[in-house]
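One structure below.
Every protein chain but one is kept in place in this view of the complex.
In order of appearance the chains are A and B, and numbering begins at 1 in each one.
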Amino acid sequence: MRKKFISERLGELISDLFGTGTGWLTFIGAMILIFYIILAIFSPQIAPYDPTERVGRSLTAPNEEFIFGTDNLGRDVLSRVIYGARIALLIAFIAVAIAAGVGVPLGLISGFVGGPLDRILTLVMDAIYSFPGLILAIAIAAVLGPGVINIAVSIAVVYTPTYFRVIRNQVASVKNELYVEAAKALGAKNSEILMKYIFPNVLPSIVVVLSMNLADAIMIEAGLSFLGLGIAPPTPDWGFDLSNGQRFVLSKAWWGLLFPGIAIITVVLGFSMFSEGLNELINPTIRERR
Amino acid sequence: MIRVEGLKKYFPVKRTVGEVLLRVPQRFVKAVDGIDFTISKGETFGLVGESGSGKTTTGRLILRLIEPTSGKIFFEDIDVTKLSKEELRKFRKNMQIIFQDPMAALNPYMKVGEAIKHGLEIHNIGKNTQERKMLVMKMLERVNLSPPDDFYNRYPHELSGGQRQRIVIARALILRPKFVVADEAIAMLDVSVRSQLLKLLIDLKREFDLTFLFITHDLATTKYICNKIGVMYLGKIVEIAEFREIYNEPLHPYTKALISAVPEPDPKKKKKKLIPEGEVPNPINPPSGCKFHPRCPFAMDICKEVEPELKSVKNRKVACHLY
Partner (left out) sequence: MIFEAKDLKIYYKTKRGFVKAVDNINLTVEKGQTVGLVGESGCGKSTFGQGILRILPPSTFYGGSMKIENQEILGLPENSMRKIRGKKIGMIFQDPMTSLNPVMKIEKLFFETLKTHEPEITEEEARDRTAKVLEKVGIEPERMREYSFQFSGGMRQRVMIALTLVLNPILVIADEPTTSLDVIVQAQIMSLLNELRKEYDMSMILITHDLGVVAEMADKICVMYAGHIVEEALSEDLYYNPKHPYTKLLIKSIPNTNINDLDLKYIPGSPPDLLKPPIGCRFAPRCPYKKEICETNEPPVVKVDNTNVKCWLYSGVEQ
């Protein structure tokens, strides 16, 4: 086979993407995500004002100077929304990294080894899983106190069982595939079988769960700070701004509520759309079947 | 070279909660129920039977991919059943398997070249990656996948069924095993591809000086490759003979049935068919006596009660009260 140019491959990927119904969905999702990631990385350059300083009169309605208006302390809402992306994404990424970092290895081992270890781990994880996510996160966050890492940990605890369950069940079924038996017949060690034959086959589902969980993590983070259990003010945070903004809705200051709200909704939507498409794209056998 | 003695494999049947509470005794599927045979060096032994006969289980038992319930398996005087896990792992170099479904037998996320190379890495054959890659290329060429560069970096789903099976064969043979189990290796392929691969196996057998256990449900293919044939029915060997004997004069009624069931492409030769009634019975509750008696056209009273032993009759061994 002739080596393909990168541009050629990219072209194939894009046509693959749009050949399917979910192609556009994935694309739009990805665009939204890229937009927010750029906002988060370059917030100092993009934001017009310092998000924690009083820059105008309290509760100024959106105008040319303050496009999204100002909040009750005279801070620019636009700048706060831009900086808020930083905290939201940072916490979401850390939380998901911890959850996957714990859940995936445990799931791999539990599914592969089986037996009593598997039963105990499954029981523990199911117990955690049976709690309503937000309530569990609130409880843990209340114990740990505010702070980026603490919030991330409380969210991670909620999602670890998701990874564990998905991976464990997949491993348990992949373990019985013929190619695993073939590897055994070759004389492969258990560790090699796990890493070379089983792990690549469960990896796609990890990636998909990962991107879906990011959306959830952002929601829970916003929920926690909405309830005052999140990052300590005055750090800009969508959830906190949302709760702060809703106090002034009655004084007709709708902008303090609307813009952080839109930010949360769009970023969650972006992640969901992206993960949906990723699911189909990443699996070569699913692609082949079409 | 290979000697199997009293090999048995019983799979426990899962009981329902009710059965456990009612103390229904644990039942077993006697997949392989005490079989003996030997395969001499350079010989191809054909194991023929319908699904549920235990032929596939036998192949896996010999390679110890599953643990036998009892019995001994000798590989050049080494008892395979006594090897420790680590010893067995290293010993696998000597005995390999070719599976029925090549798509399922290949890791979908591993390039086929890497899949073949992995065996070399496991057993430390070849000095470095470069040399191993060379060996893989040579092997690819040998199984008629040329030019090998074209195939090395492909994934299994990018190949046709026949090509995939060639990869599986290459993966098994690159370790230079002495003994190979071919488990329905050509059953899933198309007629024209089937004969191609059968030819390849025959050639490779000569070239690599292999001893084969050829497991199949299709008696007609065995004549091209097998020296000796064992016919299995419900976990037992009912007849073992040199392949010519089996074709020319099958003794066991079941062997006769298998031969006459082979579809005949010659429309003028409307053979008189000896097709037994019914299907293979449930192995959880096999019939008493001779397991074939409910379907056997020659069944006698004794067949219902006494299980026939495998005894020597006319240059072969057959388990039937008729002889």
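Here, a residue touches a chain if its C-beta (ideal position, glycine included) is under 8 Å from a C-beta of that chain, and two chains touch if they have at least 3 such contacts.
These figures come from a predicted structure and were not determined experimentally.
The chain omitted from view is touched by exactly one of B:K41, B:K82 or B:K199, namely B:K199. Only one residue in the set B:E5, B:D36 or B:E50 touches the chain that does not appear here, and it is B:E50. Annotation: of B:S40, B:S160 or B:S288, B:S160 touches the absent chain (contact as defined above). Although one chain is not shown, part of chain B still touches it, namely residues 50-51, 160, 162, 190-196, 198-199, 202, 217-221, 223-224, 243-244, 247-248, 257-268, 270, 273, 275-277, 279-280.
Here is the rule we go by: only the chains that are shown with their structure count from here on.
Residues of chain B touching chain A in their complex: 63, 65, 89-93, 96-97, 99, 101, 104-110, 118-119, 122-123, 149-150, 153-155, 157, 168, 171, 175.
Of all the residues in chain A, the ones that touch chain B in their complex are 1, 177-179, 181-189, 192, 196-197, 200-201, 203, 284-285, 288.
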